[in-house]
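With one protein chain held back, the other chains of the complex are shown just where they sit.
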Amino acid sequence: MKPKRALSNIYIALIMLFLYAPMLVMVVFSFNGTSSTGVLDGFSTKWYGELLKDSVTLQALTNTLILAVTSSLIAMVLGTAAAVGIHSMKKKWLKTSVLTVTNIPMVNPEIVTGVSMMLLFVFVGRLVGKSDVLGFPTLLIAHVTFSLPYVILSVLPKLRQTDRHLGEAAQDLGCPPVTAFFKVILPNISSGIITGLIMAFTLSLDDFIISYFVSGPKFQTLPIVIFSMTKKKVKPDMYALSTLIFLAVLLLLVLMNIMQARAEKKEKKAQSARL
Amino acid sequence: MKKTSLTAKLVNAPYIVWSILFILAPMIMVVYYALTDRDGNFTLSNLTSLSDYTETFGRSIWYAFLATVICLLLSYPLAYIMARSKVSKQRTLMMLIMLPMWMNFLIRTYSWITILNNTGILNTLFEAIGIGRVQMINTPGAVILGMVYNFLPYMVLPIYSVMSKLDQSLIEAAQDLGCNGRAVLKTVIFPQSLPGVISGITMVFVPSVSTFYISQKLGGGKFMLVGDAIEMQFQSAYNYNLGAALSLVLMLMIVVCMLIMNRFTDDAQEGAMLF
Partner (left out) sequence: MKKIISVVLALALCAGILALSGCGGTQTVELDTSRLVGNYDVPELRGTEINVYNWGEYVSDGSEDTLDVIQAFEDVTGIQVNYTMYDSNEDMYAKMKSGGASYDVVIPSDYMIARMIEEGMLQTIDFANVPNYSYIADDFKNLYFDPDNAYSVPYTGGMVGLIYNTTMVEGTPDSWEIMWDEAYSGQILMFNNPRDAFGIAQFLLGQSVNTTDAAQWQAAADKLIEQKPVVQSYVMDEVFDKMESGEAAIAAYYGGDYLTMADINPALAFVYPKEGTNIFVDSMCIPANANNKAAAELFINFMCEPEIALANAEYLCYLCPHTAVLEDERYTLRDNEVLYPQQEVKTEYFYNLDRDTQDLLSRLWEQVKLA
């Protein structure tokens, strides 16, 4: 058994090396003494300083966060409502067709989603005689649209697990439907909603391809700025930026991990106590 | 009862309107642009001129196919090892595999240039140990590597999630009945993990076949893929009609692929599989 385990550990190590080699390069070169992204020469933190001076990047970072927060919140509300609606649909054909449409943004290649939305916006723009339609509103629409299916598909299973009669029972007891929803159904599906929200948020943060086609000059997100940075002379400040993002994500995931582990331990304890 | 269905309709309405406006309408725009010329007249010339792109489509499918196969070969053992590790180790490995997905894919791809360059890290290493320079960047291999690197987690995660739910007692039962390791894998583990494999294949193949950044950066713009051709029409050649025609064909091609894939699994989950 032992050599087998060693073998599998080596395998895991190799895959991790493959996944993390570029990250390592990025972190190391962010401290490069010169402006090269190919040759290491000395150590300095000046690129972090350059980054902070770069108002374009900082503005883009703010824009990205604004967009991610608003689009994920809208997607959450719209998606939860949609999931509840879809769940209560009686006609099978209607349900299937709505679900099929919901899936389109997930299965479509991102580039097709991007260009199709751009075509729509530009077409509508021409109709109303506006020559600068692309901007925050179009980005927001696009981000909500590609996040929606993820919210819907994480809420739907939770709804299915919820007892259908719960809501009805509450209504029979004199609860108006809206109150019944908020008091009875919502607590049961809240974990699905939050999963959906987080997915929508992260998808929006990282999206480049769709944003690339539907953004305008007034509202640039971080991935778009990074794209134009990789098209010119690349300076290590881009790596400095990525290192910071890397650290933030790492911190976040470690936190999540610890919290999850704790929650599970608690549950186990509770279980054993019950026994 | 009547009240509920009315509320359901009200709850559903915004989403249905949204999906008609921003999911279906853009698709219609793609078809419309693909079938008209620059002045808006009906034409089939965009579609007929696609015959010039046979090679490009062929190349995209071939590269994406190779990338998918490599991802599968790398992921399957990894997911298997992960699923059989201790819970805490599983969680850590999951985190390590997901972390790169949160990073900007442009920068991750760009870092590979530093590694693969003729004067890059690997070649410097090769020269130091006396192997000499190996041409790696700007080759088809580099493009496929970029795809594997970027989309590997999309293969690992679904396979792992199926594997971790595998009933351990089934495996033990098979072993008790005298199955050796290979037979267990063939008769018990693989069939059960198939849904994960299928979902992994679609999740890697679709973005690989439609990517446009990887080939430009790691392939030096010499191995254009469909995504590059589409991007070119929209961002520099200003031929939306041809770009729409290319997108339309790409989209149809993927739908056909998905239909074929779905033949392999009966229990298509509600999710990425609905098409």
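Order of writing sets the chain letters: A and B. Residues in each chain are counted from 1.
Rule of thumb we're sticking to: a contact is a pair of C-beta atoms (placed from the backbone, for glycine too) under 8 Å apart; a residue touches a chain by one contact, two chains touch by 3 or more.
Note that the structure is predicted; figures quoted are calculated from it, not measured.
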| item | value |
| --- | --- |
| Residue touching the undisplayed chain, where the options are A:V77, A:C175 or A:I198 | A:I198 |
| From A:L7, A:L24 or A:L252, residue that would touch the chain that is not displayed | A:L252 |
| Touch residues of chain A, complete complex, unshown partner | 35-39, 45-46, 48-53, 55-56, 58, 61, 65, 69, 72, 118, 121-122, 125-126, 131-134, 138, 194-195, 197-198, 201, 216-218, 220, 228, 231-235, 244-245, 247-249, 251-252, 255-256, 259, 263 |
| Hidden partner interface residues of chain B, rising order | 52-53, 55-56, 117-119, 135, 138, 219-222, 224, 228-229, 232, 234-239 |
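We take it that only the chains that are shown with their structure count from here on.
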| item | value |
| --- | --- |
| Computed distance of Cα centres, chain B from chain A, in Å | 17 |
| Sites on chain A touched by chain B in the complex | 8, 11-12, 15-16, 18-23, 25-26, 29, 37-39, 78-79, 81-82, 84-86, 88-90, 98-113, 115-120, 123, 141-142, 144-145, 148, 153, 156, 168, 171, 177-178, 202, 206, 208-209, 213, 222-223, 226-227, 230, 234, 238-239, 242, 245-246, 249-250, 253-254, 256-257, 260-261, 264 |
| Chain A-touching residues of chain B, taken from the complex the two chains share | 3-5, 7-9, 11-12, 14-16, 18-19, 22-27, 29-30, 33, 74, 77-78, 81, 87-88, 91-93, 95-112, 114-115, 117, 119-121, 149, 152, 202, 206-207, 209-210, 212-213, 217, 227, 230-231, 234, 240, 243-244, 247, 250-251, 254-255, 258, 270-272, 274-275 |
